[in-house]
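What you see is the complex with one protein chain gone and the rest in place.
Going in written order, the chains are labelled A and B, and every chain counts its residues from 1.
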Amino acid sequence: MAEFVMPTLGADMTEGTLVQWKKRIGDPIAKGEIIAEVDTEKAAIEVECHTSGIVEQLLTKPGDKVPVGTVMAIIREAGQPATTSAQPRNIAPQPVTPSRNPPVAKTAPASSSGTRLRISPAARKLAAERGIDPTGLQGTGPEGTITLDDVTRAATVAAGVGTVTTAAERQARMRQTIAAAMARSKREIPHYYLSTTIDMSRALAWLTTENGRRPVTERLLVSVLFIKAVALALRQVPELNALWKDGETVKSERIHIGTAISLRQGGLVAPALHDADRAGLGELMQRFQDLVKRARAGSLRSSELSDPTITVTSLGEQGVETVFGVIYPPQVALVGFGKVVERPWVANGLIVPRPVVTASLSADHRVSDGHRGGLFLAELDRLLQEPQSL
Amino acid sequence: MNITYREAVRSGMREALQRDPRVFLMGEDVGRYGGTYACSKGFLDEFGPERIRDTPLSESTFVGAGIGAALGGMRPIVEVMTVNFSLLALDQIMNNAATLRHMSGGQFSVPLVVRMATGAGRQVAAQHSHSLEGWYAHIPGITVLTPATVTDARGMLLTALEQPDPVFIFEHAYLYSMEGSLEEGSIAVEISHAAVRRIGKDVSLLTFGGSLWKTLAAATQLAQEGIEAEVVDLRVLRPLDHDTILTSVRKTHRAVVIDEAWRTGSFAAEVSAVIMEQAFYELDAPVARMCSEEVPIPYPKHLEEAALPSAEKIAQAVRRLLR
Partner (left out) sequence: MTTASSDAETRAQILRLLGDIAPEADLACLNPDVGFRDQLDLDSMDFLNFVVSLHKTFHIEIPETDYPKYMTLNGCVAQVAASRT
């Protein structure tokens, strides 16, 4: 028997609501198939199953909100006998009971950091139940401790806002989620920042020729060149393609580029382009287009949200020249690209106009050093000078 | 009816002696002297030397004799003058009284009741001011009672005599002269629950024995400042009534444990751990302890007072939790 549990779709997710099952009891299911749709603070996500077999039990009802890790379904793997009634599985759907492990605890920094939020256990639990981010609260207890009273007051204020539309509510919750993740990042991750200006004349010339050959439905965007170049450069500096878990670096064998996508109603998500180093530019472009469309339609898949090993963000559309990015924990690096702009450039002793882009790296100093970060940017530059080989 | 704690203990023993011929009292000075704390005054005349037995100054011997009598079917009440001297009987208590039912596979019962005075506060210096009931509460196989009221002082003794296993009763020496009102018609009392002595919502004050009255005084003082403290009298240290403690803490979200023993390894530490294990997410402040200073209890009055918990110190510990 295999258990299908509420997955964590990002470091900041602590619980999710089952929207609907995509399979019924008795249905066969293959690894990678969508088994359920789950609503998180960010979006409705189609969740993939990691086991092949027969859906034997569905333990969670649509509409139920359960913590990450809760067993939601039982899958009988191929070759296993059906469960008989004489051996009942004693797995009941768990309601959300933060008393065991209050979800907000995850947003708090490790106690060793010395800046752990001063909040009483009871206040922390209540904050989790009411969906209040305690990091913003002013503690009135001894030594500034956030107490039950402080959370109760905040809850009263929050409730006073009255009923809001679902969209606005979701947006507010997304804002809160981003706030928690980014605050945690800035609290815990010692960022260092590097940037370099890259001559884009060769890349753009190649892109113009290439797009001239391609039908309109298959044209490439320069962002795809950036994503592919980052993926390939990571092969040379693999420590940037890692996660920081429980106080140590866990390097990732595969390169899943999280691509920051701003949502039209506000907020952003950074779902993964899986194995970006192994996909051709055409394929990567198709997948990128599909990802943006689904991100904005709110139909991302679980693996896309949980898998990124690094994030790439391009803010050039708004005319930004340089990005100073905040790493999305537990990732350890973020690569930013600004706008491609024409600038005077010295080549062979002559000043010439050239399209250039500023690429920046925000990296976790616990995991890598400036020297390795510098090598990464140099490799990125080198790759963008040979666009045909991307 | 108002009586002193001493009279309550005496009336409990007298009633037991009257109604059950198997009951007898044994200990140092319980006969001719009438008891160190005068709890058996007049008993020698009333019940005779067979049932009111003065013993030699040898705690190990007469506690051992009590165990033997209990094994033989009697219902002995052994008075060990104070907890300070009970250390001389510790081997009998720990290795015999507490273990014989287990060692005999349930064949032997030791229906023994041992009473002793405990605590400090009467200027009797470092060797005679111990509070070791928490030590005894460590031992499986015995029941540990700490009556703080006249009703419990009388009633717990009667219930203890009905138990098939050893029961240790710790009477705070400071309480013997205290007057209290004996609940009408009370005879035996139950010995499995803690009791809420004052209802409040802001903080739980958990205590037992002689500290109960200091704690109630602190609660009265705090009430004038707008802090409503709930006072829980643990009454029974083993087996400890977790439910009453946790129910109170789940209501108030704060707890101070008051224990006249030294803080390190104290019974207060046990209560604190119970709360941490079972009600951690209910806590709005760390559990605090108010115990004695970690020194041999001094003889001079002002130093002794400085070493022991007081109503003011308890109130101060509560204020620190709230502000």
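Heads up, the rule we're going with is that contacts are C-beta pairs under 8 Å (C-beta built on N, C-alpha and C of every residue); 3 or more make two chains touch, one makes a residue touch a chain.
Everything numeric here is computed off the predicted structure, so don't read it as measured data.
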item: Partner chains on view for the chain not depicted; value: A
item: Options A:L221, A:L281, A:V320 or A:L375, residue touching the unrepresented chain; value: A:L221
item: Contact residue for the chain not shown (choose from A:Q20, A:T140, A:T156 or A:Q265); value: A:Q265
item: Touch criterion as defined above, residue of A:Q138, A:T208 or A:Q388 at the omitted chain; value: A:T208
item: Contact with the hidden chain (one of A:V292, A:V320, A:V341 or A:L375); value: A:V292
item: Missing-chain contacts mapped onto chain A; value: 208, 211-212, 216-217, 219, 221-223, 264-265, 288-289, 292-293, 317
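Just so we're on the same page, only the chains that are shown with their structure count from here on.
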item: Separation of mean Cα positions, chain B and chain A [Å, integer]; value: 60
item: Residues of chain A that touch chain B when the two form their complex; value: 98-99, 102, 120-125, 141-142, 145, 147-148
item: Touch list for chain B against partner chain A, complex; value: 253, 280-285, 320-323
